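What you see is the complex with one protein chain gone and the rest in place.
What follows is chain A.
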Amino acid sequence: MNKGKVATKKTVPTAAVPVETKVVNNKKSTPIAVSEPKKSTPIAVSEPKKSTPIAVSESKKSTSTPTTVSKSPVSTITTQTLGKRTKFPVVRDEKEDDEEKLDFGNIDLNNYNSEDDEDYESDGDDEEEDEEEEEGDINGVQYSESEEEEEEEEGGINKALLEAEDSLVEYQSEDDSGSISSKSSSSNKKNNDEEEEVAPNKRWTNDPNQFYDSDDSSEDESLVNRIGNVPLEWYDDYDHIGYDVDGNKIMKTESMKDSIDKYLDQQDPNFWRTVYDKVNDKKVILSDEDMALLKSIQNKHFIPGYDPYADWYDSGNNHPDSIHPMHNAPVPKSSFFPNGTDEEREIRRLTKAIRMGWIKLNRKDRDGQNKQKKEGTFDLWADEGEEKEKQKGIRRISAPKQKLPGNVESFNPPEEYLLNENELKAWHLMDPRERPHNFIPQKYKSLRQLPIYNKLIKERFERCLDLYLCPRTTRVKQFTKDPTKFLPTLPKPQDLRPFPSHEEIQFLGHKARVRSISISPNGQWLASGSDDCTVKIWEVSSTRCVYSLEVESEVQTVAWNPNPLYNILGVGYSNKIIIITPPLHGVQSEHSAETEKILTKPATDSTTEQQQNKSVNWYQVTGADKAVLLEKGVRIEIHHPFTVKNLTWHYKGDYFSTTSPEEGTRSVKIHHLSKRATQSPFRKSKTPNQVTRFHPNKPIFFVADQNIIRVYDLMKQELIKKLITGCRYISSIDIHPLGDNVIMGGYDKKVCWFDLDLSVRPYKVLNYHKMAVRKVIYHPTLPLFASCSDDLSIHVFHGMVYDDLLQNALIVPLKILKTHQSVNDLGVLDIAFHPKQPWIFSSGADSTIRLYTN
C-alpha cells in the first residue's frame, strides 16, 4: 500500500506525455521489443511445462509484492475481470504486434521501454507495475482456462493471502531499502528479456496453484481501502479516503489536487489512459494489455490470445517433465466415463428396474398423477395404498398408531379434567390397570414449567416390546366355500356295510311302553318287559309271541343269560328279581341239563347266604299255589328292599348284578346264581350307582354312578380306574366285546366313548341326540354301536376297534333310525343288537318293538 502511494507519487511527475510523441518513441524502440519476444516465445512455450509448483510458489512471493499497487485501481468486479483478462492479449500483442506497429500496445510498450531506459527509478516503479500486470496476465490466462468457479474459491485461500501480505511487507521493507533491482532479481530476472521470458512461462503453465496465488495477490490490490461498503461521501470532509488493513488512514491525494495539479497531470503522456480510482482515491494508468482487451471488447472479438478451440491435454498423468509414468497400467475404460453423479446412479437404477419389470410404466397414469400434483391438491395417503400393493411376501400390519393426546394430556387441561381431592383418593385406590390414563392431569402456567415425564422411557420401551413381541402379519382368512372340507375324512357309510338301515318288522302285542328288551344268545328269541306288567318272549323269525308272563308291576328290566347253554331269563320288576326258564320248547319239555343244574338249590347254603346279606332273600318257587308260575317257568324269586332298575349278567351266566339306585350307598349287588348268594360289594359308595356291567372276559366290574364310571378288579377287589365322564347323569354304559372300550350314554344327551388304554377321559364325545340318551350298546360281533334317545332316534355308528394299540378306534356315524313315535315325551327306551346279524331291535314308549335290518 505504502509502496503504491510512493509509486504513484513518483509516477506523477513523469507522466503527462502527449500520445503522439509516445507513438514516435515507440517506433524507435520497437525493433528491440519485437526481437525480444521472438526469442522468448519458443522458450516460453516450452518452459511452463517444466515449471513445478514449487517454482511457481516462489514466483508468487516474488511477484506478489508489486501486485498491490498495480491492480488496486479498479474496484468494481467488471474492472477486475477486465484487468485479469487484459493480460493475456497483452502478451499476444508482444508476440504478434511486431508487424502491427500502429497498435496501441506496441506504442505503449515502446514508450514504456524507452521510459525504462530514461528514468530508472520511475522505471523501476513501472517495471514493478509491469510485472504486476504480467502476473495479472497470468491470472487472466488462468481465469480463462480454469473456469470461473475458482474465483469463488479464492475466499478459501485468504490465509495464504494474508501470508502473502506478510511477505509483501517484508518485500516492502526491502523495497524501502531501495534494492528494488535486487528484489526483482531475487524472484524473477531483472532484465526485461528475462522478465518477458518468465512472463510467458507463467502464462503457459497450467498449474492451477500458481494461478491461485497470483489471483490472491490481485484480490489484495482491490482491497487497499478497507472502509467497506460505506458511501464515499462520508469521507468528503476528511483528508483521508479510508483506512488500510492496518487501520492507518489513507490520505486523499487526487481529490485534493487543485485544478493546476490536474492540468499538470494532463501533461503526463499516460494521461489518456489514466483512470481515477475513486475508492482508493488515486489514479491508475491502464496497461497495454488492458487497452488491448478494451479494444477487442469494443470490436467484439475473442479476447486476444484466447484459443477457444485449444487442444486439451491431460494435466494429471503426463507431466511434461516426468519421463516415466508412475505406473504402467493402462488407463481403465471406466475412467473415461464420468463417475456417476447421484442423478446418473438414480437413472441407472430406474432403467434396471424397468428392465427387470419391477417398475411398470404407465405413462397415462403418471401423467394424470402429475397433472393432479400440478393442480396443487393431492392425496396425502395415496402413497400408502400403493405401498401396500407393492409389498410382497408376508403382509405386515403397520404398527398401531398411538392415541393422539387429548385435552387431559395437555399441560393446561380444562378444569373438568383436573382431579379434585375425592377423585384423587379414588384414583389412588384404583387398580392401575383400571385407571383411565396413567397420570394425574395437572395444570401448569406455561409449557416451560412442564416437568420431565419420568415414565417416557419406560412407556416407549414397553411399546417397543409390544410391537416387537406381537407379530403383526395379516392373516388372510381363507373362506372355504365348501363347508364339507371341515369335516374329517371318514369312510363312506356305504363301505361300512352291513349295518341296520331300515325298519323291517314290528313286534306288536304290548299295551304299554316297553322298557326293556333282551335277545337270547343265539338270536332266536327276544324278551321284552313292559309297563303293562308283562314279560313277553318273541320268536324273531316269525315275530310270534311265544311266551307271556304277567307280573305284579311294571317290568323294569329283562336280561337273557348270555351263556347259550342256559335258557334263563332274568326279569326285574318292583323289588323283585325272578329267574325264568321260559318254556319255549313246550311247557312239558325238559330244559337242558346245564340249566337245571345251575338252578338246583344247593343243599347247605341257606344259612350263609342269609348271613351275607340279610336284605336280599332268595325264594325257590315251589308248591301248588305257585303252579301257574312254575308252568310259566319262573324258578327263583329274589326279593330286594328297593326297586331293581338294572340287571346284568356275567358272561359265564353264573353271576348277575343288580342295581337299585333308591337303596343309596349299597345299591349294587352281585348275585351268585348257583350258590344263591348275594353280595353287596360296595358299602361305602357315596352316590347311588346306576348301572353295572361285567367285563366280557375278565373279572372286571364296571360301576357307573351318576357321573363317574368306576372300574373294579373283582379278584383283587380294588379300584382300577375311574372314568370321568363329564356327564351329569349316566343312563347306560356298555363294554366293547374286546373289553378295552366303553361307551356311555347320559340323560344330558351325551354319548361318550372311552378308550381304557388311552385315558380316563372320553376319547370321543358324541353330541348328536337332542334328548336324553336312554341306552347305548355295542354289537357283540360286528363293529357297530348304537344309541337310542327320547328324541325317537336310534343312531347307529361304526365303531371299529383295532388290535393295534397305536391306532385309535374309528367312529363313523352311519344311520339315524327314526320310526318310533313319541308318547309322553318318551321315545326309544331300549335297544338290543342281534348277536350275529347286523340287526337292531328297539323298544319304545309307543309299546312297539321294532326290528331294523340291513
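In this text, a residue touches a chain if its C-beta (ideal position, glycine included) is under 8 Å from a C-beta of that chain, and two chains touch if they have at least 3 such contacts; residues count from 1.
Please note the rule applied: contacts and distances are computed from a predicted model.
Peer 1: Quick one: find the hidden chain's UniProt protein name among "Elongator complex protein 6-like", "Ribosome biogenesis protein WDR12 homolog", "Ras guanine nucleotide exchange factor" or "PITH domain-containing protein".
Peer 2: Answer from the UniProt record of the missing subunit chain: "Ribosome biogenesis protein WDR12 homolog".
Peer 1: Can you say which of A:Glu504, A:Glu550, A:Asp757 or A:Asp825 touches the chain missing from this structure?
Peer 2: A:Glu504
Peer 1: Among A:Thr543, A:Thr643, A:Thr665 or A:Thr819, single out the residue that touches the unshown chain.
Peer 2: Touches the omitted chain: A:Thr543.
Peer 1: Looking at the full complex, which residue from A:His585, A:Lys686, A:Arg728 or A:Arg761 touches the chain that isn't shown here?
Peer 2: Of all options in A:His585, A:Lys686, A:Arg728 or A:Arg761, contact with the hidden chain holds for A:His585.
Peer 1: Give the residue, chosen from A:Ser255, A:Ser574, A:Ser822 or A:Thr853, that touches the chain omitted from the document.
Peer 2: Final answer for the missing-chain contact: A:Thr853.
Peer 1: Taking the entire complex into account, which one of A:Asn362, A:Thr473, A:Asn522 or A:Gln717 touches the absent chain?
Peer 2: A:Asn522
Peer 1: On chain A, what residues meet the omitted chain?
Peer 2: Those residues of chain A that touch the unshown chain are 504-505, 522-524, 539, 541-544, 546, 583-589, 592, 836-837, 853-854.
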